[in-house]
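Okay, handing you the structure first.
Here the complex is missing a single protein chain, while all its other protein chains stay put.
Lettered A, B and C in written order, each chain numbered from 1.
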Amino acid sequence: MQDIQSGPANVPLLIDRVGVKGLELPIVVSDRDKGAQHTVALVDLGVELPAAFKGTHMSRFIEALENWNEDLSYRSMKNLLRDIKARLSAQSAYASFAFTYFRRRISPASGAPSLLGYRCRLAGEMKNDKPDMILDITVPVMTVCPCSKAISKEGAHSQRAEVRMSIRMKGFAWIEEFIDIADASASSSVYPLLKREDEKFVTERAFASPLFVEDVVRNVATALKRHPHVQWFRAEVESFESIHAHNAFAIIESHAAD
Amino acid sequence: MQDIQSGPANVPLLIDRVGVKGLELPIVVSDRDKGAQHTVALVDLGVELPAAFKGTHMSRFIEALENWNEDLSYRSMKNLLRDIKARLSAQSAYASFAFTYFRRRISPASGAPSLLGYRCRLAGEMKNDKPDMILDITVPVMTVCPCSKAISKEGAHSQRAEVRMSIRMKGFAWIEEFIDIADASASSSVYPLLKREDEKFVTERAFASPLFVEDVVRNVATALKRHPHVQWFRAEVESFESIHAHNAFAIIESHAAD
Amino acid sequence: MQDIQSGPANVPLLIDRVGVKGLELPIVVSDRDKGAQHTVALVDLGVELPAAFKGTHMSRFIEALENWNEDLSYRSMKNLLRDIKARLSAQSAYASFAFTYFRRRISPASGAPSLLGYRCRLAGEMKNDKPDMILDITVPVMTVCPCSKAISKEGAHSQRAEVRMSIRMKGFAWIEEFIDIADASASSSVYPLLKREDEKFVTERAFASPLFVEDVVRNVATALKRHPHVQWFRAEVESFESIHAHNAFAIIESHAAD
Partner (left out) sequence: MQDIQSGPANVPLLIDRVGVKGLELPIVVSDRDKGAQHTVALVDLGVELPAAFKGTHMSRFIEALENWNEDLSYRSMKNLLRDIKARLSAQSAYASFAFTYFRRRISPASGAPSLLGYRCRLAGEMKNDKPDMILDITVPVMTVCPCSKAISKEGAHSQRAEVRMSIRMKGFAWIEEFIDIADASASSSVYPLLKREDEKFVTERAFASPLFVEDVVRNVATALKRHPHVQWFRAEVESFESIHAHNAFAIIESHAAD
C-alpha cells in the first residue's frame, strides 16, 4: 500500500510538533508512602517533523505507548521519549501525561484518614539525548481574606483556592514535597474528611493566618526558590472569592537572574 | 437529487427527539430595567420523528433559526416552535436557548454599580399547540457555615455557592425575581464591584446569617412555592466548601401534591 | 461540641437529596477479560433529609466511602447504599460513580491491540431495601452520511459520533455487551491503533454502511429492546458533523408500554 506520509511535502516547512492528543490510559505512578499507585492519564505525544516529509506516522505513537509498560517516572519518561524518537526517526520527541495523584490526608485533630486527589502533569521533551521535563501540580487550599478580617466587626470571607506549580527539576523530588509547600503557604490545607473537632481546628487555623493570593504566591515562590532540586518554576494562585462570582489570581515565575 | 431522509426507515421505530445541538447565536433578551439586552445563546433544536421516516431534514432547523428574528421571550419561543413543527411536518418540536443574562448590581454600602452575568436557559417543547416551557437560572451566592461558626473560637468557613432553579411557569415573571429569591435565601449575595466599605458590609451580613446548603435550598423552595406564577420547580444549591476540595449540595423538587 | 445539624430546621421541608459531590477516588472495576481493572471515579453521595432535621452530617459520607473497600459492582453498590442509610439514619440513599472503563481493542485487519477508554457511570438509589441502579456508557463510533454519499460524485462526509446509553437492568450484563451493541449499530467502531491495512479496512467498512444518527439510534434501541437483561433504556447518538461546527443528535427512550 502507498505510504503517502513518506512522500514529499507540498509546502516544505518544518513542523515544530505533530502527533496525537487525548489518549486515555491507566498508569501506575510512584508513591512515596505506598511505593506505587494506580491512576488514569490523558496522554499527548508528538515529534518535530522536518520540512522534507509530508506527514508523520501517527500509529507509531500508539505503538510506542502500548509497548511502554513501565510505571510513570522521570526515568521511564526518558525511555518513552527515546523510543518515540527512534520509531519516528525524529530529531525531537514530546510526551505529556496528565493524571490525578492521590494522597492520604490525616485530619488535623481527630486523625481521621481520607484520600485527596491532586491534578498533576508530567511533560517531557527530548532534543538530541537530553530530556527537559516539567512537572505541574495543582493543590486545593483555603484562604481567609486579611482585609475583610481587619475591617469587619465579625468574621472574614474565606474560600477555596488553587495553588498551581510548574517545576523544572535539577534532581529528584516527590510530588508530596510540593503539596506540602502549597499547604504551608495558604491559610489552611483542605481535607476530604473532617470531623467536628477537625472543622473547628481548620477554621481557627485559617482565621489565625489570613492571606491574600499575593501572600500565598509569595510564600510558594520563596519555598520553591529554597528547594535544592528546583531549577525553574512558575507559581499561580487562583482564589474562588466567596464575595464575588469571579476569581482573584497572582503569578510569580522564577527568572534566570534569580 | 435524491431525498434519502424521506425514504422509509430501515428500522421503523419512533424517535423521541432528533435535531441539532450546539449552534451559537447572538440574541436579544427582554430586560426588566433596560427593556432589552444583547447576549449570546447556545441553541439546541429538535422534533419527534415518526417510525415511518428514515430521517429528519436537519437544514430546516437552521432555516427556522435564521428566519426567527424576534427577541427571546415566551411568546417568540412559541412562534419558533410552531415554525419548526410546520417546516418539519412534526407532531412535536423542542428548542433550548442557554445564555448569560446580565444584571446591574449596586454594591450594598457605597452604591457602586457593576454588571453580573447569570447563566440561564429557556427550553420549550410543543406537542399539539400547547407549549411547555422550563426556565433555568443559576445564581452565585455566598454561604457561611453555621456549624463552623458555632464551634470555633473565631471565624467560620465561608464559600461561593450556586443556587440553580428550574421553573415551570403559569404566568409571567422576570428573571430578576428569581435572582432576588436566590439572593435573599443565602448568607449574602455576591457582586463584581465591592469597595472596602462594601466588603465590610457583605462580610458582616453573611456572618450574621450563617446557613447550610440545606437551609438555603429550603429558603429557595419556600419562596418559589409562594410565587404566584410558579407551577413547578426544582431547586439545587451547590456549595464549593472552602475546607474541602469537594462540594456540598441539596435538592428540593416540588411535587404534584404540594 | 454543639451538633447544629441535629437541631430543628428553620423551615420544616423535606429535602429530596443532600450530600457531597465531586470526590475523586481510585477504584477497581470488574473486567470481563482480565477479572478486574484499576481506574479513577468521580463520586457523588446523598440521602433524603426529613423535614424535622436542620442538616445532614456530611463527614459520614466520606467515612462510608473510606470504609467501603470493595470493587465497584452491583453488589458492592448495594452494600455502600445500605451503609450510608445506616450511618445517616436515612430513609433513602444515593451514590454515583463516574469512571473511565478500559477495554483492549484488536484492530480489524492487522490484529494490533490497544486500549480504549469508555466514559461510564453507575448510579444507585435505595429506598427501603430495594436498590434502583442505572448504568451509563458512552461509546465513540464513526458515522458516514448516507445523503452525502448518495448525492456526491465522490466521497461522503464522515465524523466521530458518540452513542450514550442509560440502562436499568433486570439481570447481570457486562459493560462489554453494550459497547458491542453501540459498535454494531454505527458505520464503524473506532480504535486507538490502526495500521495502514486497518485504516483501509475501517474506511471501506464505514463507507459500505452509511448511517444517519437516526439509523444508529434505532439500531441501538432495537438491540437494547432484545437484550434479555435490559428493563429500561435511554439511547442518544450525537454526531460531530464534519461539514458543520454544530452536532446532530437523536434520542429514543424505552416506554412502559414497549
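Side notes on the structure shown:
The rule is short, and it goes like this: a contact is a pair of C-beta atoms (placed from the backbone, for glycine too) under 8 Å apart; a residue touches a chain by one contact, two chains touch by 3 or more.
Given the structure is predicted, the values throughout are model-derived calculations rather than measurements.
Every shown chain that the unseen chain touches in the whole complex is listed here: A, B, C.
Of the candidate positions A:V28, A:M58 or A:A98, contact with the hidden chain is made by A:M58. Residue C:C147 is the one among C:C147, C:L224 or C:I251 that touches the chain missing from this view. Of the listed positions C:L42, C:A98, C:A173 or C:V190, the one in contact with the omitted chain in the full complex is C:V190.
The missing chain lies against chain B, touching residues 1, 3, 23-26, 37-40, 59, 62-63, 66, 100, 102, 112-115, 117, 192-197, 200. Listed by residue number, the positions of chain C touching the unshown chain are 116-117, 140, 142-145, 147-148, 151-160, 188, 190-192, 194, 196, 199-200, 202-204, 206-208, 240-246.
The missing chain lies against chain A, touching residues 1-2, 4-5, 9-11, 13-23, 44, 46, 49, 54-56, 58, 146-147, 150-151, 212-215, 217-219, 221-222, 238, 245-253.
By our rule, only the chains that are shown with their structure count from here on.
Judged by touch alone, the chains other than chain B, held in their current positions, stay linked as one piece. Taking the mean of each chain's C-alpha atoms, the chain closest to the overall C-alpha centroid is C.
Taking only C-alpha atoms, you rotate chain B by 180 degrees to land it on chain C; that is to the nearest 5.
Centre-to-centre spacing of chain A and chain B amounts to 34 Å, using the average Cα coordinate of each chain. Mean C-alpha position of chain B lies 25 Å from that of chain C.
For this pair, chain A with chain C, the centres built from the Cα atoms lie 28 Å apart.
Multi-chain contact residues of chain C, defined as those touching 2 or more other chains: 1, 23.
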